[in-house]
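Of the protein chains in this complex, all but one are displayed in their positions.
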Amino acid sequence: MSAAENPSSENPRPTNPRLAVSLPGLELANPIMPASGCFGFGAEYAEYYDLSVLGSIMIKAATLEPRRGNPVVRVAETPSGMLNAIGLQNPGLDAVMAQKLPWLAEHFPDLPIIANVAGTLTEDYVEVSRVISTAPNVAALEINISCPNVKHGGITFGTRPEVAADLTSAIVAVSQVPVYVKLSPNVTDIAEIARAVAGAGADGLTLINTLTGMRLDLRRRRPIIANGTGGLSGPAVLPIALRMVDAVTRAVDIPVIGMGGVSTARDAIEMMMAGASAVAVGTANFTDPLACPRIIDGLEPLMDQVGIPSLEQLRAEVRSDHRPAA
Amino acid sequence: MSAAENPSSENPRPTNPRLAVSLPGLELANPIMPASGCFGFGAEYAEYYDLSVLGSIMIKAATLEPRRGNPVVRVAETPSGMLNAIGLQNPGLDAVMAQKLPWLAEHFPDLPIIANVAGTLTEDYVEVSRVISTAPNVAALEINISCPNVKHGGITFGTRPEVAADLTSAIVAVSQVPVYVKLSPNVTDIAEIARAVAGAGADGLTLINTLTGMRLDLRRRRPIIANGTGGLSGPAVLPIALRMVDAVTRAVDIPVIGMGGVSTARDAIEMMMAGASAVAVGTANFTDPLACPRIIDGLEPLMDQVGIPSLEQLRAEVRSDHRPAA
Amino acid sequence: MTVPTSGRPLRPGPQQLELVASTEIARGVFSLVLRRSEPEQAPAPGTFLDLLPQIPAVAGGAAVLRRPISIADCSADGRDLTVILRVVGAGTAALVGQTIGSPVDALGPLGHGFDLDAVEVGGRALLVGGGVGVPPLYLLARRLVDRGVSVQMRLGFRDASDVFYAEEFARLGEVLISTDDGSAGVGGTVADLASQPGARAFVPDGVFACGPLPMLRYVQAAFGAQVRTQLSLEERMACGVGACYACVVPDAGDPDHQHRICWDGPVFDAQEVVL
Partner (left out) sequence: MTVPTSGRPLRPGPQQLELVASTEIARGVFSLVLRRSEPEQAPAPGTFLDLLPQIPAVAGGAAVLRRPISIADCSADGRDLTVILRVVGAGTAALVGQTIGSPVDALGPLGHGFDLDAVEVGGRALLVGGGVGVPPLYLLARRLVDRGVSVQMRLGFRDASDVFYAEEFARLGEVLISTDDGSAGVGGTVADLASQPGARAFVPDGVFACGPLPMLRYVQAAFGAQVRTQLSLEERMACGVGACYACVVPDAGDPDHQHRICWDGPVFDAQEVVL
């Protein structure tokens, strides 16, 4: 349903039972949502289309204090992908609570928001989670555990099962809304991390975050990205994301929001066939600002073509195949 | 130097000091070689150009017994990449020794060959390595440690440092030629594996092997590849390969042959700038059968453009930057 | 060394062919005419081009694998090659959507085609095709007729809107058509055409087939033991030139061996392969 077809503001989110998805904390009109960091806090893309057509928005990571982020160059292109090292630039928790979330609530009152949470200490994560989960339009949290943990010598929370589990339970204890933990793909066994996080009480998982990559500038003989390495995203990572969503949904019972390289309705359906209950779209927004509505509009025609009565039925079918290991 | 420009068979491998690379066991006229599994045993591409223009050839994996490989479908396309699950189809060690290697020796007598070795038991690897290292044109071995190890419950040799190290030292003990170990990228910390393998006596490393991925067929609702998952290769993985080559060459002192997504001379120079001493080309051969000579021809013009006097000098420059951690 | 180890001249690498015509000849099926830069030897029927599409980012991004597409026809001077392709995914969509005059990156002709000598001059050849297995049979039929062989075509399609080249084939010999839904020709598959009077009257000296696996299995079973039967096979390919072992089919003669469809085929004798 594109903005043009839905000019009525009285009933901005008519539910289409074929596309609706029900997840902990989230009653989604459709499974498509922009991925965190790829859509700011919505205002810029609201110039391009009515955001109320979206299933949800995963807003940009909030940290306790404002962050200026990394020096430029922050992005580099790769074949069918990109590297980024934005460095979590954000206006800080207070500004997100006072301006960004109220702006979304005012303009898109029925749109459930997923708040992405980042930090470098467990305490930061817990405090941001506690506060942001009280915002009226925040329906769920997404915990970005790919940040380096200063207490554990800079290794990322997301690469050690026990560290990830401890962080999860600390956040679950304070959050007013369901907690989704966002997994890093830079690990030998993602299912192991998924099991640890699920065991610690996460309501759901989101994956994949970016893969670590590098590009070099031949003339300057050093990395293009000022930070050295950056996170790889975009269509290039789609097959890795699909494999990991498949592996994780076979390993745990909690729902997964899948992401990584989705740029067409075909990719989104494929992600759900791999086990995802809903699908986030990141880099594709940059190639095409109308990527999300284009994908949403493409779902039903494709479902007709390949014989999927409804996404709930697809999920049930996939779930019966994806039997978690005992 | 393209085949057309070098019709003389009297001096088939004139050495160009700008491009020459000297590595344990390998005196390469230039740094470019086809990657294992992407070039068979050379005969097919010999219909397209004179293989003596290559630096070397990494021939298809040999196992002790012939293998039929996996059922079809064995490949699937991904954005800027592909998945494969060929399943090590090969005629077995005896046929490689009796036919494939002699054919190469007959037609390309000066071309040093790197023999790729695979197996499922340590004993298989050791036996193949012992025998194949005696072939007159085999200048080095490349040990594919990404195969599942039946003794260790199916985990791949390449994901556990101690398992990888044990395999390496067993092979080094029997090989007549230098041993390069091929690392898997499907790990949390590739530098850790590299250190273990270097410590066990490997003469060099090659990386990266393929990343595990999946694609699904929307109509049949199951993976396209009959095997379920497949190995991702092609331009999509280039930034991951560069990051890993950078990380590994900072961690160990032995030379690295870099691969993963290289399809242009630019990519090859970038790989060497990340720390690789030579560069293998896999999937690009499928897009363009003349990929390797095209890349070789492109090296010198690009070196002129970006001011690289010779590859040896580039290596020295990069090596002084890449100081292995103490 | 200017000739490869095989002793034949070196094969050409990818060429940029000019797209000179693109026509929708059935629903979602396009005929493209691709012009080589100069007249060249006409390709053998049953060989294929391996085309590299330029897929836009919003349609899923870059292709690194070529698309194998059979050569359906060839101009008298050998310069213009016709291919007929059905849009099934992003690659075929990109190919048929190219601007006239723009270059199409093509490798080939590749593979080993049909053996025309299988049917003697004056003999009868039966050509069985299904869907986008039909195109290579057109160049084959032309060449057989040129040789003085009489041909009968049995062609299967999904429905009437799917049928193409019926008239072109009719100029060369008898054409029997089946459609799944009976909206054109006989309802059913090409197997159901065997009971037609025209078919029963035509006892072939050789059979040539290209199409979906069930159809090839039928042809293999129905004719393979009686008469020389050649089948053109399909499989997902990567290299297209025999190097990667993606496109294998088991060898009927040796359980340890598998043929490569791109290199040893795509045309095989029905008795060589296990389908």
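When the chains are written out, they are named A, B and C in that same order, and each has its own residue count from 1.
By our rule, a residue touches a chain if its C-beta (ideal position, glycine included) is under 8 Å from a C-beta of that chain, and two chains touch if they have at least 3 such contacts.
For clarity, every value in this text was computed on a predicted model and none was experimentally measured.
Remark: the absent chain touches shown chains A, B, C in the intact complex.
Note that of B:60, B:195, B:215 or B:294, the residue touching the chain absent from this view is B:294. Touching the chain that is not shown, out of A:69, A:201, A:228 or A:298: A:69 (per the contact rule at the top).
Considering the whole complex, the residue from B:84, B:133, B:249 or B:263 that touches the absent chain is B:263.
Seen across the whole complex, the unshown chain contacts chain A at 3-4, 7, 9, 12, 37-40, 43-50, 52, 66, 68-69, 72-77, 79-82, 84, 86, 89, 103, 107, 224, 234-235, 263, 283-290. If you put the missing chain back, the residues of chain B touching it would be 79-80, 235-236, 263-264, 266-267, 284, 287-288, 291, 294. Interface residues of chain C with the unshown chain, by the touch rule above, are 14, 52, 54-58, 61-64, 99, 101-103, 105.
Going forward, only the chains that are shown with their structure count from here on.
Each chain gets a centre from the mean of its Cα atoms; the one farthest from the centre of chain A is C.
Averaged C-alpha coordinates give centres for chain A and chain B that are 35 Å from one another.
Those residues of chain C in touch with two or more other chains are numbered 60-62.
Under the contact definition stated at the top, the residues of chain A that touch 2 or more other chains are 79-80, 235-236, 266.
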